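Only one protein chain is missing from this complex, and each of the others stays in its spot.
This part shows chain A:
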Amino acid sequence: MADGLILEALRITRHGAPLVALDRAIAPGEVLTVMGPSGVGKSTLLAAITGTLAPGFRAEGRIWLDGQDITRTPPHLRRVGILFQDDLLFPHLNVAENLAFGLRPGGTRPDRLSRIEAALDEIGLPGYGPRDPATLSGGQKARVALMRMLLSEPCTLLLDEAFGGLDAALRQQMRALVFDRARDRRLPVLMVTHDAEDAAAAGGEIVRLG
């Protein structure tokens, strides 16, 4: 199997009734956008890929990531990164600790701290490590959430209405940041949105559901 994220005849049912089906391959560095009104099963599709479907839902077909069949892999071993509309930073940890939570284990303490500082530089927030995440602006939180996810070195990136909470100017900045990082790291991206501008900015194939 090729690199990238491949959804092979993926079909999700809810209590036996068909909900959503998709058969696509997303190459490294490319973006697939899934659009559709709410309630059509977009988030459920992402939950199937992260392996966190709620009880009552079932997924058929196969999911391949970089040549590995991850259909039955436990969620935490899939290396599937996801960003939600809310930043979901952990409120009991400071900014640096949130990033450390994401950073893959290994390395000495000074080594890890310097990698976190470098990551903060990369998202334009140098010295923000000791800050309480609640004191950050919406755009800053979104950037920390993105970096936390990237530090866990995922093999693919899922975006669940990830830009929905931001105003127009920030939205554009954040999109550029996310798509640039994904391209740099050659990550296949699956974006779920109901916003046409998001889809246009992504520049890849668009699938409409519902």
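Some notes on this structure:
The working rule: a residue touches a chain if its C-beta (ideal position, glycine included) is under 8 Å from a C-beta of that chain, and two chains touch if they have at least 3 such contacts; residues count from 1.
Assume contacts and distances are computed from a predicted model.
Of "NADH-quinone oxidoreductase subunit J", "ABC transporter permease", "Dihydroorotate dehydrogenase" or "Cytochrome ubiquinol oxidase subunit I", only "ABC transporter permease" is the UniProt protein name of the chain excluded from the display. Taking the complete complex into account, A:152 is the one of A:68, A:135 or A:152 that touches the chain left out. Along chain A, the points of touch with the absent chain fall at residues 50-52, 55, 74-77, 79-82, 84, 86, 88, 90-93, 97, 100-106, 109, 112-113, 148-149, 152, 154.
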